[in-house]
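Remarks on the structure that follows.
Missing here: one protein chain of the complex. Every other protein chain is in place.
Which chain is which? They are A, B and C, in the order written, and residues in each are numbered from 1.
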């Protein structure tokens, strides 16, 4: 069972390479087996070119390594915090993809400027607060996760499957690791188009609530009409 | 006969992939057989990598599926509205290509800034009005087509083979599906250059009427001089 | 002898494809045999994928076709005008490469912002005047060449091997067709960096005369030190 999870997590990591979201060893994807409470994640600083499913590191939700000989991604504690707080998610991805990172660095949420955005994110992609010097000096990676959760205080993580960590970069999530990677790819495309939109029309108001509703629910929920599901 | 149409429509869809205009299952191309009044269109949410001509869905002009086991593109009703309103067109393409979409999101028409534009679009690429909450809540996909047609009230769809749907993305058309795809590719290049032009020179007035005429009619109409036709 | 010229001109045209400067059948390169007074140029509207050296069209300096079964590039008259006016050049290239075209559309010369520019262009890349309605309505392609030559009234075409035609796109030239293509590639890179520079620092003054001199003469003239020539 974990072999299947590790293969799936490897594929999600490789999807980030195929889509041009990561440079060298940047980025990481993980997936969780909710029944066993175990998370498989990319090892730290290993080249994607030679990475195998067996290199994935398995951790429990408290960060105890239960399988794997390599060190896990240095962002593991953020992933675990998200899995603990958002019970509906099955995968987490972190990248420094360039346009999403630029919005995070600029400290600006990505407005819902169009239907591409609305198809995947039911509202702006939010930005966390900046971490304080104490939060950075303390358990920094865990605190990054806490800042994300604080920001989702009034937000549904299933309706808005991603966030920009201020001064850092995006995290996305989904039903499984590949879905989280898909959201990372779409977020980068949305961030790129939003950059061009914001510079073409700084006063752009974005889509109406009616259009946001229509597009989001076209792809999500019981009344979804997109794709081949019946 | 429809086999040929379906193959042609498949090729037009794949052209969007080859030219980098679509991400995942985004985008759709269709073509019409005017004699039979039948439209072949890409199925909804199917990966381009494995798509075959046999996956194309055939619909009549009222949206009744007459061939194909898959669900058609969720944008079918927009395509059909365009075919009904613009009798000279034989193909329709919809993408969320990044720069054209940015102009659509910004709610700005693309001015005819240069001869690349004038070679294909005889005037600015227009933007539709925004759909009202009622139009969105009603038959949204059909109403998208109606907004396009309203915008072409005083425009010739053969002289301006594309439009930006406000807050959404571009539609293009042409003599057949491949021609519509070609216009989608050129529109994206024109939109990209227009973005750089507008940010380099916000006051840019664009080409003169004389230059617009010269370039457009160089490639179109009885006196065209471009290419190998005699 | 012309076989060799036609092969060389084909290669220069294909270089434009390899470097991403042209879309579909856009762009054209030509070369001249000065002894025979004959120019080989790309045919009009033929796909690059299937183009052969034998497809190149040979014209004399007055535009009389002396070899080839296809129609020459619709820009032939501009090329010929440049060959007649600039006796030292052996090749001409025209593209709609995106950043150089954006500067041309914006009607702004490209300032010598850095040493990359200075290595190839001894001063700003100039913009022509706009063509008048009469010039456009008359022998438009020839008049495009004349506008370029007017702009070089006080400029040395060997020191500044390219120009932006206002509202249109760049032309470049060089010792032969491949050199002209090389200048087209470098011009696009220079235009791209200049775009980012101008938007980062609109007041940027560009390089000093001393730096312009040093870099230009590092690669050109009797005292050149770059490369393996002795």
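In the analysis below, a contact is a pair of C-beta atoms (placed from the backbone, for glycine too) under 8 Å apart; a residue touches a chain by one contact, two chains touch by 3 or more.
The shown structure was predicted, so the numbers you read here are calculated from the model rather than taken from an experiment.
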Given the contact rule set out at the top, which of the displayed chains would the hidden chain touch in the full complex?
A, C
So which of A:130, A:158 or A:213 would be touching the chain we can't see?
A:130
Chain A residues that touch the omitted chain in the full complex:
23-26, 43-46, 70-71, 74, 96, 98-99, 101-108, 130-133, 136-137, 140, 167-169, 195, 198-199
Absent-chain interface residues of chain C come out as 113-116, 182, 185-186, 189, 192-194, 196-197, 199-201, 204, 206-211, 213-214, 218, 225-228
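What we mean here is this: only the chains that are shown with their structure count from here on.
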Chain-centre distance (mean CA atoms) for chain B and chain C, in whole Å, is 33
Centroid spacing, where centroids are CA-atom means, of chain A and chain C in whole angstrom:
46
Any chance you could list the residues of chain C touching two or more other chains?
none
